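To start, I am sharing the structure in question, which I have written as structure tokens.
Each chain you see keeps its place in the complex, though not every chain is here.
Order of writing sets the labels: A and B. Residues in every chain begin at 1.
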Amino acid sequence: MDNEICKVIQNKELTKGKGIYEMVLQSEKIADAAMPGQFIHIRINAGYYPLLRRPISIHSVDKTKGTVSVIYHIKGQGTEELSRVKTDTAMDVMGPLGNGFPLLGNKKCAVVGGGIGTAPLLELAKNLSECDAYLGFRDCVYKIEAFEESCKSVHIATEDGSVGYKGYIIELLEQNIADYEVVYTCGPKVMMKCVVDICRKNKVECYVSIEERMGCGIGACLVCACKVQEENGEWHYKKACKDGPVFHAKEVVFDA
Amino acid sequence: MLNMEVKIGSLKLKNPIMTASGTYGFGKEYGEYYDLSKLGAVVVKGLTLKPREGNKTPRIAETPAGILNSVGLQNPGVDAFLEQDLPYLRTYDTAVIANIAGNTVEEYCEMAEKLGSQVDAIELNISCPNVKEGGVAFGTKCDSVYSITKSVKQHCRVPLIVKLSPNVRDIVEIALAAEEAGADCLSLINTLLGMAIDINCRKPILANVVGGLSGPAVKPVAVRMVYQVAKEVKIPVIGMGGISSWQDAVEFIIAGADAVAIGTYNFVNPKAPVEVLEGVLGYMEKNHYQMLSDFKGKVVL
């Protein structure tokens, strides 16, 4: 494998001043290999600050054009600097990395995302023949049209009610949960916990994409440990970067 | 012909470029990025007698030009390593060095016995800041360094490397204690104990509160310690701490290191060890050095 030097095709804010950006990278190799739910590990700059790469989920790939898109929000120094990267810059990217979502396209599926956690669900939706989307946001929505193109129906909730249902997206999911055999979810821990609970109660299969701080991104450093439960109740740590970031919901132990 | 060979006790390495324990798993992952046979040696993740789950997450924090980690020796245990991980590494033409950590002197000895001569050398980790028992407690006092080295040496069928902690007052006195006790080689530095706090929630970023600092930030401390130690001991020294380029590797070798290891920078550049190797080669060619000893330890004062 190689880390790729990819050209930035586009890097622009999707929201007005809310700090949500989309970056499109040119990479035939990554576009070709990418599976929904995998991530890329981006080196922000050639210096020592920030030192570590930043893991960002693949949002969408265009295999014909050989491009990969990611959506990120400005959280700290790394993503802030990423947002200032100009078109045509050559970025050093590792990927695609990790284990994505299993594609159970013959079942009735829903993708349930919260905030920036909606990002990886688009490529997933594109790869499922029939699925509904449940997308929750705080106060600004993005990429809705893209989901509308790929999903049967798209449910939106915002905490401030500015778009769609006013409240949490899990409320909408709960109403319709009987319609699904499989649910895929990514978003804040609290949200994913609720989704997992709803699915368990309704005996719906569920897959979650989890976030852990990462070092190597490929399974060598063991900093990204994710607690998983065995059938027999014993737990141990798996690697979020290599065994995940997607896990079967019944495996994951949501601590604290 | 340029000769990059290094001798560590009875072990001969084809070149001085190694990987640092805990940053490189058991080699498999980086084996997808390049041919591990290029390396002088692979040092594997710290092993314990029984499998260990390690600390809670977050286990990593970023600091200026460095990182803090508190993995806490997550590993499958020495038996599983021998069964499941060593065979992969043995498909390559590179030395395999096992890094071992224990709670008691007996555990260290037992591990050395189990490893026997299945690995090419054993690195005694008595400097891990991330475990309560053992670890760093053994490595920061002369008498305990002496006695644990002496004991393990008796059970060790391959060259014994003692890995030193930088969290000490006088690194030379610790180094001399290890040498006197029979160490075949010293490696330094392990991580500096550090801490970072998230000012928004007032929580330490690491679940374990404190962790080990590594990366470019620590390089000046590491170079100084290698310099001080290499002057005083007769056994070879493996230098590490913040190496990110061939220039850094050359700096450690000039300071007195016989070999160098790349740790944290593997995360930044998965091919760092190979690029360092190529760069050191280029440096030697440019300066018409035939072998490492032409510039090793040759600080001009």
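Definition applied: a contact is a pair of C-beta atoms (placed from the backbone, for glycine too) under 8 Å apart; a residue touches a chain by one contact, two chains touch by 3 or more.
Source: prediction; values computed, not measured.
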Number of copies of each distinct protein chain, complete complex: A x2, B x2
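Following the convention adopted for this analysis, only the chains that are shown with their structure count from here on.
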Residues of subunit A touching subunit B in the complex: 1-3, 43, 48-53, 94, 212-226, 236-237, 242, 255
Complex contacts: residues of subunit B adjacent to subunit A: 22-25, 28-30, 32-33, 45, 53-54, 56-62, 64-67, 69, 71, 74, 215-216, 244, 264, 266-271
